[in-house]
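Reading through the structure tokens given below for one structure.
Left out: one protein chain. Kept in place: all the others.
The chains carry the letters A, B, C, D and E, assigned in the order they are written, with residues numbered from 1 in each.
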Amino acid sequence: MELSALEKTSILIEALPYIREFYGKTVVIKYGGHAMQSCELKRAVMQDVVLMHLVGMRPVLVHGGGPEITQMMERLGKKPEFIQGQRVTDAETMEIVEMVLVGKINKEIVAEINRLGGRAVGLCGKDGMLIEAEKQSGDVELGFVGQVRRINPGIIETLIAEGYIPVVAPIGVGPEGESYNINADYVAGELAAALKAHKLVLLTDVEGILADKKDPSSLLSAVEVTRVPELIEAGIISGGMIPKVQCCIRALEGGVARTHIIDGRVPHSILLEIFTDKGIGTMVVP
Amino acid sequence: MELSALEKTSILIEALPYIREFYGKTVVIKYGGHAMQSCELKRAVMQDVVLMHLVGMRPVLVHGGGPEITQMMERLGKKPEFIQGQRVTDAETMEIVEMVLVGKINKEIVAEINRLGGRAVGLCGKDGMLIEAEKQSGDVELGFVGQVRRINPGIIETLIAEGYIPVVAPIGVGPEGESYNINADYVAGELAAALKAHKLVLLTDVEGILADKKDPSSLLSAVEVTRVPELIEAGIISGGMIPKVQCCIRALEGGVARTHIIDGRVPHSILLEIFTDKGIGTMVVP
Amino acid sequence: MELSALEKTSILIEALPYIREFYGKTVVIKYGGHAMQSCELKRAVMQDVVLMHLVGMRPVLVHGGGPEITQMMERLGKKPEFIQGQRVTDAETMEIVEMVLVGKINKEIVAEINRLGGRAVGLCGKDGMLIEAEKQSGDVELGFVGQVRRINPGIIETLIAEGYIPVVAPIGVGPEGESYNINADYVAGELAAALKAHKLVLLTDVEGILADKKDPSSLLSAVEVTRVPELIEAGIISGGMIPKVQCCIRALEGGVARTHIIDGRVPHSILLEIFTDKGIGTMVVP
Amino acid sequence: MELSALEKTSILIEALPYIREFYGKTVVIKYGGHAMQSCELKRAVMQDVVLMHLVGMRPVLVHGGGPEITQMMERLGKKPEFIQGQRVTDAETMEIVEMVLVGKINKEIVAEINRLGGRAVGLCGKDGMLIEAEKQSGDVELGFVGQVRRINPGIIETLIAEGYIPVVAPIGVGPEGESYNINADYVAGELAAALKAHKLVLLTDVEGILADKKDPSSLLSAVEVTRVPELIEAGIISGGMIPKVQCCIRALEGGVARTHIIDGRVPHSILLEIFTDKGIGTMVVP
Amino acid sequence: MELSALEKTSILIEALPYIREFYGKTVVIKYGGHAMQSCELKRAVMQDVVLMHLVGMRPVLVHGGGPEITQMMERLGKKPEFIQGQRVTDAETMEIVEMVLVGKINKEIVAEINRLGGRAVGLCGKDGMLIEAEKQSGDVELGFVGQVRRINPGIIETLIAEGYIPVVAPIGVGPEGESYNINADYVAGELAAALKAHKLVLLTDVEGILADKKDPSSLLSAVEVTRVPELIEAGIISGGMIPKVQCCIRALEGGVARTHIIDGRVPHSILLEIFTDKGIGTMVVP
Partner (left out) sequence: MELSALEKTSILIEALPYIREFYGKTVVIKYGGHAMQSCELKRAVMQDVVLMHLVGMRPVLVHGGGPEITQMMERLGKKPEFIQGQRVTDAETMEIVEMVLVGKINKEIVAEINRLGGRAVGLCGKDGMLIEAEKQSGDVELGFVGQVRRINPGIIETLIAEGYIPVVAPIGVGPEGESYNINADYVAGELAAALKAHKLVLLTDVEGILADKKDPSSLLSAVEVTRVPELIEAGIISGGMIPKVQCCIRALEGGVARTHIIDGRVPHSILLEIFTDKGIGTMVVP
């Protein structure tokens, strides 16, 4: 794949202005799904994060971790139970969730970013009181499933000012020091809002929002917030996409400039989103 | 216990000059043993750490975690094995060690310090590449038991400059991103040296070094490094005290001003050590 | 008087939070009366000031000087005369007042603070135009008895920013460069207001404000400004206490957070006021 | 020319590390020859300079101007005369050279860079005493042809620190304020040395140094300084290439990290040199 | 001319307070007319500028250049043509104007200031987009005669902050990068306004505004803006003085504190204006 001088310069002339635009800007990335299972995709995501940092951007990673939690529960003889897609989390389950997310997955990501030349630091919501949480409101009893009460972004700001890449496990801390299990998309949205991030990027397992779900070429490259209700009505935004779009709206309300739902299955989809005119996936805009 | 004005002022006049002396100074505390098991002692240690921070000192906590690791191993059907007091650590054990130390104990300490008004951040050796490690040298095959190859204290310095209290789990990271289980006393000693800390304080389950082990009143309040060989020879320093004294020596060689082995069973022993003329326990001096 | 570890730590745990609260805060102390005559009390006051400074507070001392002025007048064959407790001050008397306050008492205090390890600098109202004054208004002709027209606190701020302890003689300067003799309590109150000090502490020769003047146990530990008129009415605040309370009110109006009238006859009464929960004497609060 | 996502990301992954490497680095570019005559090439060079600046580099342009000087001389009835490739420069010619270089060409470049979004400032050697010069030594009498005596880079450093792009006309100033005409390659080399620039790039009208002058594929991508004499001996470096190589050597001696002789006829050759692994033209290295 | 100690000190006592008043203040000087033709006056102006700079003022020079442009046009066979005192400027004339002003006169002034110990930098309106211009409005077709559309004073501020003396040629730049010939008085007035200069000084070839044009002793030392219309009515302000007074008014409206029309034929008239109580010429005041 040897490209001509002309092809190379055309891409550079396209990409270089973005470097300037994003210099010193904070980008919150929710990392999960397929991109977390495949070794090749995992490395591509970490490489993208390290490159973003290299050219002066300030990436912040929020990760999920479903399958490994379930495995550990099973090894310990606990039976995972879900209600409306959310894990029922009793005290013992919470302890397992925290050990796996904070003590295993978070630190593996940190180690991989460092191996590729970045300088990552892993955090959970207890560190510097990053994520103050409370029991999730609602009718269903889910135990220690929480929602964000307040973000204290100071620790993240300290770390990015010194050139570190924060990696955040979505565990919140309650008034008595107790832990809460929180959906990673929501944490990413709230964190982006609290940091007044420039961008929020949610890695998903689909192309973005499709006008016709069977036709990948029907991708909507941008969706305005005001059009969201009618798109839900029409079934174009549905299922797991609804909470993701809500996270984008929450972030936009909090002052984030742009939010993106992109396809985590495409290698280096983050780079393509940031450094090309066309971008990738669906942008949710105010 | 109402003290007279005279008694109060005498203690204040004794204590205040230490505030000045230690202002802005880093103190590394190895926290473990009995003080980690008793709820009352645990809270007293955390309160001391918060008070130290309050008056301008910069405490750094390094913790151990033996019994809880053993419990988790047993729950997972692994049989703990020790050789010469060190835990044999195969890959699966290492994963359990890391989850318990980093995902459970470390974050409980962080949450407790925060609850008492401090602002703690938990770290392991992977965060910011804090502790680069390698397999422990020696004849015995212990698996992922490691030794410190290099401390990169930047992340600690960043955090204390911003007023956070770092809490460190003694996990090191190898060249390929793999984890190592390291003795917490050694980590504390190396960290104190790398930070050019003012003090290293090791909390133990004894009074200090006793000339006569049966007589608590025979406490040696200070031991010079040059006298250590003869004290070992004489059996006065023996058993688990030997590696602790070695950690002190290592820290002193690295530029730490003072090292202390104190009795973690006495409530607020850290405050007594720092703010009274007499101190507590045994000071190892150059 | 050997106190137990428990007693010591209880006092430290009580005192340490005040260190933090007062760190970098300015405290104006009016020093006079009995505490200026007794050698032991004098040294205790200076020691308190040095300790306050040592732990990061910013003490400013304002002193009086009555008896020594009278002595010098008598040596020079001048007969001291008082009207309503104020010294009649002709031009010659003013010269003597200034020489004794500025050239003798002020510099003795400076030298003593320096001997105890502080770094004091003596000032009068002419230095840096600190205290602009004018003839005291009123019916009685008292000559060069003055009142504060304006405080220029710049020189004090410069000195405390560089770690010096300012010691102020209550001499004001008039529009033509002439000197005025001003009551030290008033100078302290105005200075505290101009510096937006955290505290004003007036050392007196009584316990504070007593509900029953014959019963020291009837001490009012706090008096609200709004209650002052009725307390004067009731004769509880009377005589020399009235102008002291007025100085406190003036300082509170100027933005000082707390004002205290304490017993200068108790050694280290300043330390007790600052570092104990109970304090000492009477606090006048808004 | 629509490139695939894979092709785009491969170029980005290649280019991004150079952004970091060159961030804040000074690059001196000698601009002349063919690239100065063609409108398309002219614009491409200016665009490259603006993009370099956009991503944080600090370009400094030195320009020549032969043909236009000759035209103006002819309009004024002066007959241009050359000895060994250098213009014989009497006082009247010097005035014309200065007016054309400083008052016309320099300001046209400045206006074009500004039009493309940069912020350029034109300078000659008199501004801030940038280029102190003296009559060129040698046997031939060339009048006001000069050589660099000293560079005072302060004005350039001031401008680049504030985000301006300096554009330098190669006019030097003598001890009496008189002007000298200096070869632009030499000015670029000396300026790069005085600025401790990271790179010196000379735009020429050839591919670089060719092992076989008839075969463009015989380009030497790097030439070590120590090999230069033998390459001159062998006729591989000859003619106008010799002084260019000497400028490179002078810059390397002065502390410049890398020097490049590249083909100004290729559009965007500067971008290709900087942001691709292979580069373009010949690099002269120590 | 040996003056007595008394005479010397009286002048110093008069002059020194002005040093303080003008320290760090920007003074825009329009330099033209007779003072530009005589060698002695030229040097006296440059010396004044260097002395102003030496004592901490920030002079900015704007120069004209009429006669030399005409000479060069004639050498190139162009016939100068004027309408209402303004030079008709076709494209070819514009090129000559720019070459002479920017490439010759500007750089001669720069070289002379540097020779006297200052550090000057020459600029035209293209540098840093200093002077954005547009075609002069009005009925008469004058070609590239322009008027100021916007001043971007950043480059001047950068230079004076670093201790350089900016020397400005009155060439503006249009939206397409084209050049405009602008009256130097107007440029000086607009520049003074944009810089919020402290003073604007216009050097002219008359004593100032005379109540009786035949009587130099009838000089008006100050004229209030509100009186200008009646003075024009009365013929006291007339001819070339009208636009100069308008420049002063424009500068005063833009925030300049004082404007002066002084006699450029008196050696060191600038020093006399600045450092004596009486000043020289006519001050136009709000």
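Observations, loosely collected:
Simple rule for what comes next: contacts are C-beta pairs under 8 Å (C-beta built on N, C-alpha and C of every residue); 3 or more make two chains touch, one makes a residue touch a chain.
All values derive from a computational prediction rather than experimental measurement.
In the entire assembly, the chain absent from the figure touches the shown chains C, E. Screening C:V28, C:V121 or C:V168 for touch with the missing chain picks out C:V121. Contact with the chain that does not appear here is found for just one residue of C:I11, C:L51 or C:L159, C:L159. Residue C:V100 is the one among C:A44, C:V100, C:A184 or C:A251 that touches the chain not shown. Checked against the full complex, the one of C:D48, C:E112 or C:D185 touching the unshown chain is C:E112.
Mapped onto chain E, the footprint of the missing chain covers residues 1, 3, 5-13, 15-17, 19-20, 23, 47, 51, 54-56, 266-268, 271-272, 275-276, 280. What chain C contributes to its contact with the hidden chain is residues 75-76, 95, 98-104, 107-108, 110-112, 114-115, 119-124, 126-129, 154-155, 158-159, 162, 164, 171, 173, 176-177, 179.
As a working rule, only the chains that are shown with their structure count from here on.
Computed from the mean C-alpha positions, the centre of chain B lies at a distance of 61 Å from the centre of chain D. With each centre defined as the average position of its C-alpha atoms, the distance from chain C to chain D rounds to 73 Å.
Separating the centre of chain A from that of chain B, both taken as means of CA atoms, is a distance of 36 Å.
Those residues of chain E in touch with two or more other chains do not exist in this structure.
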